[in-house]
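One chain of protein is taken out of this complex; the other chains stay put.
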Amino acid sequence: MVSEAAPAAVLPAETRAAIEREIAKYPQRRGALLPALHLVQAERGFISREQARALAEIFEIRPIEVMEVVSFYNMFYDRPQGRHHVYVCTNLPCSLRGARQLLGALESHLGVKPGETTKDGRITLGHEECLGACAYAPMLRVDETYYENLDVEQARQIVDRLA
Amino acid sequence: MGLEAPYVTGYLSEHFAEGDYGTLDGYIARGGYEAAKRALTQLTPTQVVDEVKASGLQGRGGAGFPTGQKWSFMPAGRDKPKYLVCNADESEPGSFKDRLLMERAPHLMLEGILIGAFGTGAEKTFVYVRGEYAESARRVQRAIDQATARGLFGANILGTGFRHDVMLMRGAGAYICGEETGLLESLEGKKGQPRKKPPFPAQYGAFGMPTTVNNVETFCHVPHILRRGAAWFKGIGTDKSPGNTIFGVSGHVARPGLYELPLGTKLDTILFEHAGGVPGGRKVKGVIPGGMSMPILPAGMLDVPMANEFLRERKTMLGTGGIMVMDETTCMVRVGCVISYFFRDESCGQCTQCREGTGWMHKVLNRIERGAGNPDDVDLLLDVAGKMEGTTICAFSDAAAWPIQGLLRHFRADFDAHVKLGRCPFPESFAL
Partner (left out) sequence: MARITIDDQSYDVADGRTVLQALDDLGLLMNGVDVPHYCWHPKLSIDGSCRLCQVEIEGFPKLQIACNTPVKDGMVIRTQNERVKTAREGVMELLLVNHPLDCPICDQAGECKLQDYAYEYGAAHARTREPRRPAKKRVELGPTIVFDQERCILCRRCVRFCREVPGTGELMVQGRGDQSVIETAPGEPLANDYSMNVADICPVGALTTKDFRFKIRVWFLEDVPGVCTGCANGCNVHLGVANNRVYRYVPRRNDAVNETWMCDEGRLSYKRIGGEDRLREPQLRGADGRLVAASFDAAIEEAAARIRRAIDASGPGVVVALASPHATNEDLFTLRRLLEVLGSSSAAGVAVSNGRSDSLLIKAEKAANATGARALGFGAPGPVLDRIRGGGARVLIALGHDVLDPAFGASEELFRSLDTLILLDTHHSALERVAHVVLPARVAAEKLGTLTNFAGRVQKVEPAVEPAHLAYSEGEALLRLARAIGLTLFGGPASEARSEPEASGGIRWEPRSISRAIGAAVPAFAGVDIDSVGAEGLPLRGTGP
């Protein structure tokens, strides 16, 4: 369980300012909710209940409506994650070229199953649907970066480099 | 990294390998934004729309709707703001062409948007990029900033008094946000659940305003059409499906990658002449021609021209041109498991048939795959797929049903073998 953040730190001032800048771009406030969620999540890797409440105030909706949106999208998390997300695409073109073996190898290497986080909190391993790298399979998405045309050894090296 | 240029280029991608094509100056040096200038300064909006109509350009996002016609659905008046949306949510498995276009030619896309904005009277474009395409988003945002700084977007573009702004929004990981109205919901900060139609986006779209949604690649053809004319465009490809498209080839081929070719190029030509055929001396077993929503074609049916009018005769479609090749080692039941898992995961969950049908099909397919299938399971799958077609809020349910129907149409033997043997009869098949 994550300890409750102090109220002032729930949404730091720069984040609030960045959110307001996003809001200004949209014809209706609520349009900026997804960008705001990305911004909030960038700090601690997930969106806490308190942060959902703070966002609800900013967007003049109910906290439950923020939570509902978080629950719909793959890239938003409502609980703490590892410092890095390592995702193996396991859709068809990637599976045809060994993605599942790659995932299995990383499971063994890291000692976790997809959806789990390593004990040192470094990596949350997962699998994802098609990431648009079908000709460069198998591949990984590590946070915002793609690593393509991998073999198992290369994949191990990539995750080992992650702090 | 792979995404430099297609292995075969054409009018869309001929400059992609030239490093600076992605910058504003590099783009302009190669005639960039000339077509937009001409449109804004010498043509009327109606003329622009008519030119695109005359060209016969069809949407490249998978549905293939005629673009000019879609633009003409936007109401003429000025009483409400009108919007364009560039659907850059490319998530169809097997498709990665929009990624290439955004990373290599963001200005080509933006020029198409500018022309479309002028033609439809839109005042703003939202470019909705799927959340996972971080690099595309970065490059598109940079291009937007450059173009805006240069006066190509904003108020009084090129001194014509025309105003148009472009902004980027990143998605957050949901295939259904590639559906037109699912995208609009997501754009509005909600769950990406597709809307009931009517009303259609041209009447009630983004934030309730008239809106047209077009695919990245669709916009990229527009400057070329305006530059060289509708007649030129109609001369490429087939009668009913003019122009080039960028095919993505993946799976069991020697040279997986992107290929810009005219519509109507035969599928076997693409596979064997361009993509090097199946490696290891193996034979093709099946090919999905247009992204994973499209039914598979068996080896004997690959001499089909890649255009809808021909593909429909073989009970499949062009979709997004994402060609996935499977060789003779492939177990089609496992393919069914991968496909059905995807659709179950990505269903938004609104409509009964889709929500429950995708789950049921996935469970049955998994059971067949691991050897616990019953003889009537295959017919059951067909029946459930049949129930999923035809009346749901959006076409996702159909898209979930078609590939399974395709697999059962051409590869029923694989399924029957699993049931009969109680295990997979393809020891060399890709693993699940």
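By written order: A and B. Residues from 1 in each chain.
Quick note on the criterion: contacts are C-beta pairs under 8 Å (C-beta built on N, C-alpha and C of every residue); 3 or more make two chains touch, one makes a residue touch a chain.
Since the structure is predicted, the reported quantities are computational estimates derived from the model, not experimental observations.
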Neighbouring displayed chains - absent chain, whole complex: A, B
Chain not shown: contacting residue from B:S55, B:Q353 or B:S429: B:Q353
Touching residue (missing chain; options B:K80, B:R150, B:K363 or B:K420): B:K363
Given B:H15, B:K97, B:R344 or B:H418, the one touching the chain that is not displayed: B:R344
Touching residues (missing chain, whole complex) on subunit A: 49, 62-65, 67-68, 71-72
Residues from subunit B at the interface with the omitted partner, ascending: 174, 191, 196, 198, 344-353, 355-360, 363-364, 367, 374, 380, 384, 387, 390-393
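Just so we're on the same page, only the chains that are shown with their structure count from here on.
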CA centroid of subunit A to CA centroid of subunit B, Å: 25
Sites on subunit B touched by subunit A in the complex: 1-2, 81, 90-96, 98-99, 124, 130-135, 167, 169-175, 186-192, 206-207, 209, 248-252, 256-258, 288, 292, 322, 324-326, 330, 335, 338-339, 342, 345-346, 348, 430-432
Parts of subunit A lying in touch with subunit B, wherever the complex brings them together: 25-28, 30-35, 37-38, 59, 68-69, 72-76, 90-93, 95-98, 100-101, 128-137, 141, 144-146, 148-149
